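Every protein chain except one is present and positioned as in the full complex.
The chains carry the letters A, B and C, assigned in the order they are written, with residues numbered from 1 in each.
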Amino acid sequence: MTKFINDADRVAAETVEGFLAVHGAEFVAVPGTYGVAKRVPGDKVAVVSGGGSGHEPVWLEYIGTGFADAVCQGDVFAAPPPNAIVATARAVERGHGVLFVYGNYAGDALNFDMAAEELQAAGIPVRTVRITDDLAAAPAERADERRGIAGGFFTSRIAGSAAEAGLDLEAVYAVAARANAATRSIGVASAGGTIPGGHEPTFTLPDGQMEIGLGMHGEPGVRRGPMLTADEAADQMMAYLVDDHPVDAGERVCVLVNGLGATTRAELYIIARRVRHNLDARGLHVHDFHLGNYATSQEMHGFSISVLHLDAQLQRYYDMPARASFFIGGQAAPAEVVRA
Amino acid sequence: MTKFINDADRVAAETVEGFLAVHGAEFVAVPGTYGVAKRVPGDKVAVVSGGGSGHEPVWLEYIGTGFADAVCQGDVFAAPPPNAIVATARAVERGHGVLFVYGNYAGDALNFDMAAEELQAAGIPVRTVRITDDLAAAPAERADERRGIAGGFFTSRIAGSAAEAGLDLEAVYAVAARANAATRSIGVASAGGTIPGGHEPTFTLPDGQMEIGLGMHGEPGVRRGPMLTADEAADQMMAYLVDDHPVDAGERVCVLVNGLGATTRAELYIIARRVRHNLDARGLHVHDFHLGNYATSQEMHGFSISVLHLDAQLQRYYDMPARASFFIGGQAAPAEVVRA
Amino acid sequence: MRVMTVEDVRRMLLAVAERIVASQNLLCAADRAIGDGDHGLGMRRGFTAAAERLEGDGFDDAFVPFRSVGDCLISTMGGASGVLFGVLFRGDVEAESSHTLSLDELTRHFERSLAEVCRRGRAQTGDKTLVDALEPAVRSLRQSADSGEVGLASALRAAASAARSGAEATKGYVARFGKARTLGERALGFVDPGALSTAIVFEAMADWAEDHDGQGRRRDPATSSTDA
Partner (left out) sequence: MRVMTVEDVRRMLLAVAERIVASQNLLCAADRAIGDGDHGLGMRRGFTAAAERLEGDGFDDAFVPFRSVGDCLISTMGGASGVLFGVLFRGDVEAESSHTLSLDELTRHFERSLAEVCRRGRAQTGDKTLVDALEPAVRSLRQSADSGEVGLASALRAAASAARSGAEATKGYVARFGKARTLGERALGFVDPGALSTAIVFEAMADWAEDHDGQGRRRDPATSSTDA
């Protein structure tokens, strides 16, 4: 046990309290829940996200300008209950309806759906976009069964901006769904993390082995084998990404090289270097390049690569100002300045 | 071996290459070194930082608006050689002299001093501020022997802004030295990381033990013992900080709760919650509150707390715009919104 | 026992809650094998809250303790199983009302539960979910009720056996829902945690009913499915 916590049963609650101890000037607790809401939500469609805690900054910190208006955490790796979601949505709903954005997991869907029923019964329109970017979770024919992982960053950001642009609920829903459909991710891990208070890692892998396609809760992936070099791993993952969503030269993409928890920034940069080579070699235009811990699974050692295929409509919202507590505006190097 | 790298001997080089693959629009390599420089440094005192790699975002990413103009990395945990430092400084020096800002380690001092001699011999004035924020490294009487850890963030940021404000070398030096003198940090760790390619952790601790005051390379601390709760650890560390630099109610401070690599953001928020309680209980005014991995030691499990004691002069520069690839402007909650 | 009073229902559900709380480690271990290892934690949280609610103010309708437990699970557990076990106990929002509970009423209640679990979770028998335990249990209750000759305790015992067999059978299935879905054939040989919980729920009800049934045999404590 190496974690700095007080009580395993209080981790989800104290994480939210800590968030408010730092960011309380902008956000406020939703009483009786692990939810937080903007102090001053806009007069617009309310974007509400949430899911199990333990993936910070997902979902707790996916709130702010160009992000959600309120987020509701559950216990570690457990979806929040419907009544908490309802209270969180009500804290920011301003008569224009609610867009739910969350990861496509059974637990989240069950709880958010029940919350949606309750809100709708009270006359509040609700639309839902479930993040399904993890291409390793199901074949392309059943893409709607895929899990949501780090690529949800792109959808969250675009949904937030579309709502801020003043679109109505149907339009915000359509843009967010389009962003989700245009995003692909794949992860890899070489060692699991532990749940606070737990002693056994969420998944175990013999030393020197890695697993591609692994999920954010340690769900098994598509390919387990000996550790590859960073370049080999990045190449294989890029091949999966491009296979699943073919690209043409000149296309515009946004990229996220995401750390799962214990991966060093040096490793992420070494991966990013190779990802960049791959994108350049395919003649893609890198509109934005993100690197960092945007979606974690405790102190799992590994990373994911996410690609958003931009079109003119998505770009309009993507380029709007955005700011969250974990988020730094990305920036891409023009292709010519990047050395091989 | 769980690290995603290509070749242990190429980690430092490829980390810099990856940084430029992502941020090459703003920064450029210093040929023949692991240094990077602003493409367009200002017509002002040049601020140059550096040190061993392996602590990312320190020092590689301490460059940008309100930060250094150029940074020079060494190999993993090894200071860069003098000629690399000279080349890095020359890339951004514009006739107003150079301020070196780096951590107070023997290796860094030896190499930067030799670089300073060479620059001075060429007629370029050089001043040096060595970061000495780690109060656990030496008693207050020998504060100049202390090591530099995460609190260097504050000094770097203020030095960068002071230079951008157009102060001359002596004045930038004086402000940066004052920022360093006004900063205290202390760290704690419960498990060590490994150097890329290495198999043995930089330090080992029996499971269930932690060490307060531990350095960023695993240098031993002041107090080893069984794991404390997050609140207990935060309280003890706050006591060390306040002992070493007493505070009066109403004083203005900036705080950084820094993760050392594998610590989850949830843990950092749980710590931040308690730090905030401590600060509020002492009647301090929290001017800014940072949380995240601002200075790491591979995937070490632990955190540090840094406090900057602001005065009017420091605040002037602290409040100037600042932006780096790892950095998000901090924000403090007004005391009244923070619940106990 | 031909009918249960409100108080009987309350006590029976308290026994269920106690049994589930005591099974925490067993359920976590099952979930670790093919899920994310938290099933026992959620169930403990939910049933601890449910037990408190049951200890609380009196109930005047035999369906209300079920609904209270269900609402409690839904609002405190989170996760997939919060909603699913919630509706398993709650039945449907359009529920019946009665001062006592006959086997037929109990059966209708769980039929509504099953429909609601399937509607929400979209799982069918053979998908390796709690439906694989719930569906045979409900079918067994229906048969007992239709026969007109079986007492509540015996009917619950038969339902519990059916639930247990159904749970055991999940070892032979690959999962189509929940976190085990992506495991494919690697899930074979492992019991579904939610199905296991469901079997424990029915066993605890059967045990309680037998213990409080004049004609019933005293249950053998060794068959208790806790891991305490």
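Rule of thumb we're sticking to: a contact is a pair of C-beta atoms (placed from the backbone, for glycine too) under 8 Å apart; a residue touches a chain by one contact, two chains touch by 3 or more.
Note that the structure is predicted; figures quoted are calculated from it, not measured.
Can you list the shown chains that the hidden chain touches?
B
Tell me which residue among B:D7, B:E219 or B:E251 touches the hidden chain in the full complex.
Checking each option in B:D7, B:E219 or B:E251, the one touching the absent chain turns out to be B:E219.
Per the definition of touch given earlier, which of B:D7, B:D113, B:D168 or B:D280 contacts the omitted chain?
B:D113
Quick one: which of B:A21, B:A37 or B:A79 touches the chain that's been left out?
Missing-chain contact among the listed residues: B:A79.
Could you tell me which of B:A137, B:A176 or B:V286 touches the chain that is not displayed?
B:A137
Using the touch rule from the top, list residues of chain B that touch the missing partner.
Contact residues on chain B toward the absent chain are 52, 74-84, 105-107, 110-111, 113-114, 136-138, 145, 147, 195, 198, 200, 202, 215, 217-221.
Just so it is clear, only the chains that are shown with their structure count from here on.
Please identify the chain lying most centrally, where each chain is represented by the average of its Cα atoms.
A
So which chain is the furthest away from chain B, centre to centre on CA atoms?
Centre of mass proxy via C-alpha means gives C as farthest from chain B.
List the centre-to-centre spacing of chain A and chain C in whole Å, with centres computed as mean CA coordinates.
34
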